[in-house]
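Note sheet for the following structure.
Yeah, one chain of the complex is gone here, protein chain that is, but the others are all in their spots.
Take a look at chain A:
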Amino acid sequence: MSFATIYRVFFKRNAVFVGTIFAAGFVFQPLFDSGITSWYEAHNKGKLWKDVKAQLQLVGDEEAADDE
């Protein structure tokens, strides 16, 4: 697709331009959100509550096993 076609399809009519931006926003937002979340969780691995909770449960199970 040449640049002239891109211009004619997306940019020439303002309604199409703005509409494309808003439509792309709805696609972009969840992708951005999940991307940032997965990066944050990877960066803080081991410190998050879900990791700590799994560890605590592991310890709790061991203690329960000791009690028996």
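A few notes on this one:
To be clear about the criterion, a residue touches a chain if its C-beta (ideal position, glycine included) is under 8 Å from a C-beta of that chain, and two chains touch if they have at least 3 such contacts; residues count from 1.
Throughout what follows, contacts and distances are computed from a predicted model.
Entry comment: the absent subunit's protein name, as recorded by UniProt, is "Cytochrome b-c1 complex subunit Rieske, mitochondrial", drawn from "Glutamate--cysteine ligase", "Cytoplasmic tRNA 2-thiolation protein 1", "General transcription and DNA repair factor IIH subunit TFB4" or "Cytochrome b-c1 complex subunit Rieske, mitochondrial". Where chain A meets the missing chain, the touching residues are 2-4, 6-7, 10-11, 17-18, 20-22, 24-25, 28-29, 32.
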